[in-house]
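See structure below.
A protein chain is absent from this complex, but the other protein chains hold their places.
Here is chain A:
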Amino acid sequence: MLEELFPNVIPEDLWEATLETFYMTSIAILGTLIFGILLGLLLFLTDSGNLWQNRFINFITATIVNVFRAIPFIILILLLFPFTDFLIGTIRGWKAALPALIFGAAPFYARLVEIGLKEIDKGVIEAAKTMGAKTHTIIFKVLLPESMPALISGLTVTGIALIGYTAIAGIIGAGGLGDLAYMKGFQRRDFDVVLACTILIIVIVFIFQYIGDTLSKLIDKR
């Protein structure tokens, strides 16, 4: 039955491409999480009226974030070729897609982190100050835990965008389902391969959304 519907699909290839997409996305999400939270915290803390209030650093951070968000992802990959070559040692394969994926997604996530942090009740931060809390205590024991549901749902949204990015990266040889769909499917006019890849990507997105929603709900005690 499956062979009739998808005559040109080689299961081993499909499985390998799925794994590549999975690795690419997972590591990119991890990188995005780390850099996104760092940037988001920096944006939030240096904003006026906050703990590290600093116009200059806030402006610089905001500019970097905005510039990288403004560059279309396909162009970002091309622009980062030299950097990727230097860092990874190659510009081919799923590992070579990571810098562009993280550079593309982290600034987007940083803004979502900033929004999440801004939604924390200012009074709670004030209360921590009255108890004599240091800034790092406020960050790790107030800011991050109190914005956790927003951080998680933001990461879900970003993660799903990242899955889309990995497919785009596939077109220039990053491997994964996007690569398979374009090279083996579109180029050879085997549209059943394109369809199979699409279905798998949709499944991955759904799984992602489900995990994100469940986690966010579980952690939200408001």
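The rule we apply is simple: contacts are C-beta pairs under 8 Å (C-beta built on N, C-alpha and C of every residue); 3 or more make two chains touch, one makes a residue touch a chain; residues count from 1.
Assume contacts and distances are computed from a predicted model.
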From "histidine kinase", "D-methionine transport system ATP-binding protein", "Heme lyase CcmF/NrfE family subunit" or "GntR family transcriptional regulator", the hidden chain's UniProt protein name
"D-methionine transport system ATP-binding protein"
Just name the one of A:S26, A:T90 or A:T137 that touches the chain not displayed here.
A:T137
I'm checking contacts with the chain that's been left out. Which of A:E114, A:E146 or A:D179 qualifies?
A:E146
Hidden partner chain, residues of chain A it touches:
121, 123-124, 126-134, 137, 141-142, 145-146, 148, 219, 221-222
